[in-house]
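Only a single protein chain was left out; the remaining protein chains are all shown in position.
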Amino acid sequence: MAAATEAARARVSAPPPTPPPPTRRSWERVRRIGLPYLLLLPAVLFELLVHVVPMLVGIFMSFKQLTEFFIRNCSAAPSAGLGNYRFALDVNSAVGRNLLHSFWITCGFTVLTVGLSWLIGTGAALLMQDPFRGRRLLRTYFLIPYALPAYTAAITWEFMFQRDTGLVNTLLVHDLHLFKQPPFWLLGGNSFWALVITAVWRTWPFAFLVVTAGLQNIPGDLYEAAAIDGAGVWLRIRSITLPQLRPVNQVLVLVLFLWTFNDFNTPYVLFGNVPPPQANLLSLQIYDTSFQSWNFGSGSAMSVLLLVFLLLVTAAYLLVTNRRGNADA
Amino acid sequence: MRRPLHRRPVVLALAAATALLTGACGSGSGSSSASGGHPTITYWASDQGSSISDDVRVLTPELTRFTKQTGINVKLEVICWNDLLNRILAAASSGQGPDVVNIGNTWSASLQATGAFQPMSSDVMKQIGDSGRFLPGALAATGAPGKEPVGVPLYSMAYALYYNKAMFQAAGIANPPTTWDEFVTDGKKLTHGNQWGVSVEGASTSENAHHAFTFSQQHGGSFFDASGKPTFDTPQNVAAIKQYVDFMAADKIANPSDAEYSNGTEAVQDFATGKAAMLLWQTADASLANYGMKPSQYGVVPVPFPASLPPGGKRADSIVAGINLSVFADTKNKDAALKFVKYMTSRQTQIELNKAYGSLPSVTDAYSDPAFQTPTAQVFQKVLDNSAAPMPAVPQESQFETAIGGVLKNLFADAASGKAVTDQTVAAQLNQAQQQLQAGG
């Protein structure tokens, strides 16, 4: 231990025993100011390479008529001006109407999926906060859906939702006799619920994981104080646990929201490239425009619009949650 | 001593990671150029067999033989159908890709428009061999008319009517239907209990689009006019699509559950397992055998026609289905790639590969092989020779398939849930799909 401390002192920045010469001091200052930037540098570099620059290229593409004729030579694609945006936003056209429809479907899907995932995840984490027999195994068991590749989870649910051969109808029609005629789950209005169920099944363990970790950082003395005050377990959850979880929840809900809104795998595996109109998410529309129709200009414009929307929602969300957090503090 | 201990695993892991990764990079990808006079070409094959490993097993001996003959090495990658178009797209946009690639022949015009493929000019065709060797119908599906084709046909397929002999006998039907009226009448006789007259892959966009196209041809319809503008909602197309969807909606000879079949295997499986008596499908013999149906149990005849063709109607009963072989324009080994194309379309290779895959040769001289003298093969050959029509050769073909296939999927879904499918609903759906395609173009 002592050796390590010694090494650390030598290597990093401990105050030297004698007043240092001025040059040394200014070097120290540079180091102190520069350190946070140095710490951020790797993250910034990777973000630039993988996210920011491609993103800028994507935004650039959204102003181009980038169709199959110009895929080989993107720079030769003629400018589309705002044409791609007008095309996507014209709610009087078939495309615009469809996009708007998809937008509402996506909003509904996101609210339900995030809400349910958070609720189940947090509920299970709270219920499992106190030790009981088998807790450790149960925790691992709950994380299995998250450990399965996304493709597997979705295709298993697709398999289960099949009308004639799936588990869902076997259970509901044959075993429980809830329906006379087996309902369709992958077509029509039910397809929306099939999508939500599949997404929730895959997503809630993540909420569970994050909240479980979050619970670890709540200082025990808070509980002790509450116990001395005679607060019951329910009151403690309401008055201590949930408020203490707020910073974790703030990030968790936001991330769940962004994932779900952009989720492409689940609907794609569940429904293929043409989903039922009732479960037609924006991400599928954009994929279709870009990769089926090879109209990367329009697809990019739609993505940029989606991005702008998400930015606005996120900004509003952070403002509101931060204000509430500050008001409480 | 906490700190050094904390750090060392990280450093070690990083070092190990770097080693692994740089090792992986060394293996490299893409087309490497000539090394000592023996070039290596990269070949992307589509999955034609029952699994990727099955494809590798079928193709490897052929490729070995090619290497022995020419000294050219072939790096094979079998790519599953779902990924193939995106991989080609990425290769086309980046210029980094294989030398030779399989494409679905219906993509020809779209991919032609990208300019990513080597045009098969008459000079090039001479290098490959005489263009007269190929089936004319299959050759028609290698690009837009009047432009230099961007590939040669490799495997050919066509639609036919598969019927279950025992079920026909049980229903007292002597001969398989040759007109649609007979088809529906027979279908009704064959529908009882858990058995249905016909099985359709109602949620598969490509299957739907193929049928929509053939039915439309028979009705004298067309999905694009001469200038390439979409004409989806013409009365002929409405009638054609309604006729197909009516198998489920009005005639009730198709199981409503078929409306959710999407992965391109379920209708075949229903036919093979005795849940349906008829199936309109591309050369399905290999799949049927896989599901345990013996060739003696089913018959294969051409797809029915209307009793009398409506005005303008064409005698088309199938699309020209199949896989083409194309050469990437960015290849650094053009000569070797063309040699490979020539080899793959040579009589011997064509016989071996099409026999293994249950598809049909694209060159006429291969048909003399006994494997293609069976009654089934002859039905397909006749269809390909006489009555198969190529899908619209427009750059928007893939959009067209998705759009029309999607329309039929929605209509089947309506039919399955008991909603009425009328001329109006069909026309409205087609109109919307057309608007989307127009705007997208």
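By written order: A and B. Residues from 1 in each chain.
FYI, contacts are C-beta pairs under 8 Å (C-beta built on N, C-alpha and C of every residue); 3 or more make two chains touch, one makes a residue touch a chain.
Simple rule for what comes next: contacts and distances are computed from a predicted model.
Only one chain is not pictured, and the protein name UniProt records for it, out of "Aldehyde dehydrogenase B", "Tricarboxylate transport protein TctB", "Beta-ketoacyl synthase N-terminal-like domain-containing protein" or "Carbohydrate ABC transporter permease", is "Carbohydrate ABC transporter permease". In the complete complex, the hidden chain is touched by one of A:V30, A:V91, A:L178 or A:A213, namely A:A213.
Among A:P78, A:G108, A:G189 or A:G232, only A:G232 touches the chain left out of the display. Only one of the listed residues, A:W27, A:W104, A:F159 or A:F179, touches the absent chain: A:F159. Listed here are the chain B residues that touch the chain not shown: 2-3, 6-7, 10, 13-14, 17, 20-22, 24-25, 27-30, 46-53, 77-78, 80-83, 86-87, 90, 93-96, 263-265, 269, 273, 286-287, 290-292. Think of the hidden chain as still there; on chain A it touches residues 5, 8-9, 11-14, 33, 35-37, 39-40, 42-44, 46-47, 49-55, 57-58, 61, 74, 120, 123-124, 127-132, 136, 138-153, 155-157, 159-160, 164-167, 170, 201, 206, 209-210, 212-221, 223-224, 226-227, 232-234, 236, 247-248, 250-251, 254-255, 258, 262, 264-265, 283, 286-287, 290-291, 296, 299-300, 303-304, 306-307, 310-311, 314.
As a convention for this text, only the chains that are shown with their structure count from here on.
As a whole-number value, the distance joining the C-alpha centres of chain A and chain B reads 37 Å.
By the touch criterion stated above, chain B contacts chain A in their complex at residues 1-4, 85-86, 89, 92-93, 95, 110-111, 113-116, 203-205, 255-257, 259-260, 262-263, 395-396, 398-399, 402, 405-406, 409-410, 413, 416-417, 431-432, 435-436, 439-441. Within the complex, the chain A residues that touch chain B are 1, 3-4, 7-8, 67-69, 71-72, 74, 87, 93-95, 98, 162-164, 184, 186-188, 271-274, 276-277, 288-289, 291-295, 298.
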